[in-house]
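Here the complex is missing a single protein chain, while all its other protein chains stay put.
Chain nomenclature is as follows: A and B, assigned in order of appearance, with residue numbering initiated at 1 for each chain independently.
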Amino acid sequence: MEIEEVYSSRQLDEKEGRQINELIDRSQQPIPDPDRWLEEELERNILLTSVDAILNWARRSSLWTVVAFPACCAFEFITTEASRFDLSRFGMEIIRASPRQADLMITAGTLTWKMAPQIKRIYDQMAEPKWVIAMGACAVSGGIFASSYSVVPGYNRIIPVDVYVPGCPPRPEALIYGIRMLQEKIARQSLIAEDK
Amino acid sequence: MTLALSGSDIAKQIEEKFPGSVVEATDQNLMVEAESLFDIAGYLKDTPGLDFDYLTLITAVDYLDCFEVVYNLTSIKHNHSLVLKARCYSRQNPTLPSVVGLWRTADFQEREIYDLMGISFEGHPNLKRIVLWEGFEGHPLRKDFL
Partner (left out) sequence: MLAEYGDIGLLLALAIFFAVTTLLLPFSLSLPARLTIYFRRFQHYLETRYPFMTKFVPPLPKFPRFMQVVPYKPNPAKNSTFECGMETIGQAWVRFNFRYYFYALIFIALDVMVVFIYPWAVGLKGLGLFGFIGILVLIFVLFIGYLYAWRKKVLEWK
């Protein structure tokens, strides 16, 4: 990626504005959810089933979230993380600041177009395999701000989402249910299938 | 508690100093002409009895026939506050003098008003968009945006 030499804050502003406008133009249609493989019947080789089982168990039992929480749903996520609704029992108490060490992005909050390039970049920088849980009404479809001039109508415009957890904000139990759904989805992955 | 000064009291003082500049003075607020806004603000800041050294807030309202910019001033020394208003009637290119020279907090707040309402402030050192991105067309909080 080329690093442009920018010399003044005016040029930085224009560059950021161009970037955001281009992202808006590119994100007119939602990205399809990565779950078409769920419908297919996979022929499972008996040798691979145990490898699959171990790998999927390891991946779903230690999902580490990346720090990317734009708005109020973050507080419900923090509540879920804390002692009453414990996320540590799922192996998820670690929230990694660096996306390279994380494999789950829980998008907790309304996303504005101004922040969208940053979130997309953090998602791109996460190491495979990675999953996304869209938490909250604003993450699913833009919520009550869906028709606003500055709000992205749902994270699936810019990144592919695996599990949608509605709510404004979703209760910790709802978020844990969403995380369990994601764990069941990961349990069904297979090394033979394409795309993850 | 901060005493909210009545506009009518201050209006008399201001009429003496700057004749013809007060448009309307009620108990809640004091409305002045846009041209004399900077002088009146300076007078309010420097006069020993008034001493409005803290600009709490600047907002703008869009009544369809005019824009109205509201300044909430507070005096920390005397613990009283005042609401100062100014109108500008132009729709295409509304302009007001900037009070950044008097109160530094006006810097970001006037940029926000420029960004969302389109009111330009003369004399502002860095008038560019602050919450929306450069290249956004329009001023969203106007009543005729959509």
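Just so it is clear, a residue touches a chain if its C-beta (ideal position, glycine included) is under 8 Å from a C-beta of that chain, and two chains touch if they have at least 3 such contacts.
Just so we're clear, the structure is a prediction, and the values are computed from it rather than from any experiment.
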| item | value |
| --- | --- |
| Visible contact partners (per top-of-document touch definition) of the missing chain | A |
| Options A:Ile94, A:Ile122, A:Ala146 or A:Met181, residue touching the unrepresented chain | A:Ile122 |
| Subunit A residues that touch the omitted chain in the full complex | 1, 3, 6, 12, 45, 48, 51, 55, 68, 98-100, 117-119, 121-122, 124-129, 191-194, 196 |
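Simple rule for what comes next: only the chains that are shown with their structure count from here on.
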| item | value |
| --- | --- |
| Euclidean distance of C-alpha centroids - subunit A vs subunit B, Å | 44 |
| Subunit B-touching residues of subunit A, taken from the complex the two chains share | 10, 13-14, 16-18, 20-21, 113-114, 149-150 |
| Residues on subunit B engaged by subunit A in the complex (per definition of touch) | 128-129, 131-136, 138, 140, 145 |
